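Here the complex is missing a single protein chain, while all its other protein chains stay put.
Right after this comes subunit A.
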Amino acid sequence: MSENAKMPPLPTGTFGERAVTWSRKNLFDGWFNTLLTLGAIAFIIWLIPPIFNWAVVNATLTPTIEGCAEVTGACWGFVNANLRLILFGTYPYDEQWRPVLAMIVLVGIICGSLAAVKFPGLRKWIIPMWVIGVPVIGILMWGGVFGLTYVQNSFWGGLPLTMILSAIGVIFAFPLGLLLALGRQSNMPAIKTVSVVYIEVIRGVPLITVLFMASVMFPLFLPAGVTIDKLLRAQIGIILFTAAYLAEVFRGGLQAVPRGQFEAADSLSLSYWQSMRLIILPQALRLVIPPTVNSFISMFKDTTLVVIIGLFDFLGTVKLALRSDPAWTKYYVEGYAFAAAIFFLICFSMAKYSAYLEKELRKGERR
């Protein structure tokens, strides 16, 4: 931004002249930058055409192994032929409209909640939406009522599983993280100690260990015959893990709120919860939007680790499809590229939304 301020008025002249001036100024500004520019151009020329040829020109969408054998480029036919396996995993084939519907409901609730920033009228609907929507998703996925056949959740997989794990993870990890952050700031020694120990222990181990403990060690400590659902164990593991990280993010936000704000709240004789809700948290949370979304993005990607405990998230179903027929196995680059594209799409949307949210909430400060 400061660069812009220093810039002289735009030079007049033909488009060509302006282009030359612009590139002199921005691309060939001294020998070092010239070298960098030329290097970058060479790199792009070296990199882009082969990728483009591979991914588009020489690629095929024909969903057969024979069709793929004929082309030299990417075999998108692998994705095409196995799309439903990749998207829904081992969910019963004839019932796959249910996860589709569940995803639509989930995306609807998420979008509805996110849009509340722009449309304040939606705000009072956020909680009802989730309270109704989550059971609806559960009914669609599990079934067993209203004439839907029961589908054990070991059959769930693919994108719905990834999205459910992430969405439920965010919903529960957020308040838990907030409580832990407040607990760590608390004056009460017991609460403070519990929070600190929890945060430090969970942060001290990798998620893969938490999941492994939840799926392999935990059942061993239960009495014989008692089992707790594997998906539930993984979900709880993810929530506990993310909450510990979020707690530290929120603590950063709390510490950044000036002392005077706390004192002002006290002087208004607000109770602890009132001052938090009305004065401190709105400021603290706004400050930490980027790292919070960062945590969410990393949690979204971390859900792929559930594959080690035998659940097939979206990346897991890509692997499942690669192994559905040995002839497909060699097209793993296409499979992973497809998964990467979907993950990028979702993570990039989250990042963009967080940037937008920051801008919206800062409106009061600009002016």
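Following the convention adopted for this analysis, a contact is a pair of C-beta atoms (placed from the backbone, for glycine too) under 8 Å apart; a residue touches a chain by one contact, two chains touch by 3 or more; residues count from 1.
We adopt the following convention: contacts and distances are computed from a predicted model.
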item: Candidate names "Amino acid ABC transporter substrate-binding protein", "PadR-family transcriptional regulator", "Helix-turn-helix domain-containing protein" or "Glutamyl-tRNA(Gln) amidotransferase subunit A"; UniProt protein name, chain not shown; value: "Amino acid ABC transporter substrate-binding protein"
item: Touch criterion as defined above, residue of A:S195, A:S215 or A:T303 at the omitted chain; value: A:S215
item: Sole contact to the chain not displayed, among A:N58, A:Q152 or A:S298; value: A:Q152
item: Touch with the omitted chain, as defined above, among A:A102, A:I202, A:L320 or A:A339; value: A:L320
item: Interface with the unshown chain - residue positions in subunit A; value: 81-82, 84-85, 88-93, 152, 154-155, 157, 212, 215-217, 219-227, 230, 307-312, 316, 319-327, 329-330, 332
